[in-house]
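One protein chain is absent from this view; the other protein chains keep their places.
And then chain A:
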């Protein structure tokens, strides 16, 4: 999603602070929901995310097992993506009223490898077994898809009564 292709949105894009951009690219857990044509939200997990020029987000996710997400994105469904650091429990959720499929770019590969390594180290540190961590790292060789969206709202979601505060 290049800057020059930025669509005119009814609500202008939310400006993502650099600190939050850094957080979501640091190798955190990424989960997402995209609303399908049937009106139900589909749950999925992603592997990496990139914040690109103009504040758009690219989310890189495994093709296998995410058929429902891929179909919902193809239909341009509304999206929510939650980024969470397991050690600190810090959690941020970004939302947009539309999503779209994107072509894989060379920079996506760099981001994917770096974020998988960083998150695998976190999984090891919090006690997941070698088989589980290896299974996660195997995603590196998986076929992946990329989706893009321009965040319209961002929420603090760190567990606790303060969760849900709009940033």
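Following the convention adopted for this analysis, contacts are C-beta pairs under 8 Å (C-beta built on N, C-alpha and C of every residue); 3 or more make two chains touch, one makes a residue touch a chain; residues count from 1.
Keep in mind that, in the parts below, contacts and distances are computed from a predicted model.
Peer 1: Considering only the chain that is not displayed, what protein name does its UniProt record carry among "GAF domain-containing protein", "Nuclear pore complex subunit", "Periplasmic nitrate reductase, electron transfer subunit" or "ABC transporter permease subunit"?
Peer 2: Going by UniProt, the chain not displayed is called "GAF domain-containing protein".
Peer 1: Check each of A:80, A:120 or A:154 against the chain that is not shown and name the one that touches it.
Peer 2: A:80
Peer 1: Hey, which of A:17, A:54 or A:67 is the one touching the hidden chain?
Peer 2: For the chain that is not drawn, the touching residue is A:67.
Peer 1: Using the definition of touch stated at the top, determine which of A:58, A:95 or A:150 touches the missing chain.
Peer 2: Hidden-chain contact among the options goes to A:95.
Peer 1: Suppose we count only contacts with the excluded chain; which residues of chain A make the list?
Peer 2: Per the touch rule, chain A residues meeting the hidden chain are 31-35, 39-45, 64-68, 77-82, 84, 89, 91, 93, 95, 97, 131-132, 135, 138, 155, 157, 159-161, 163-164.
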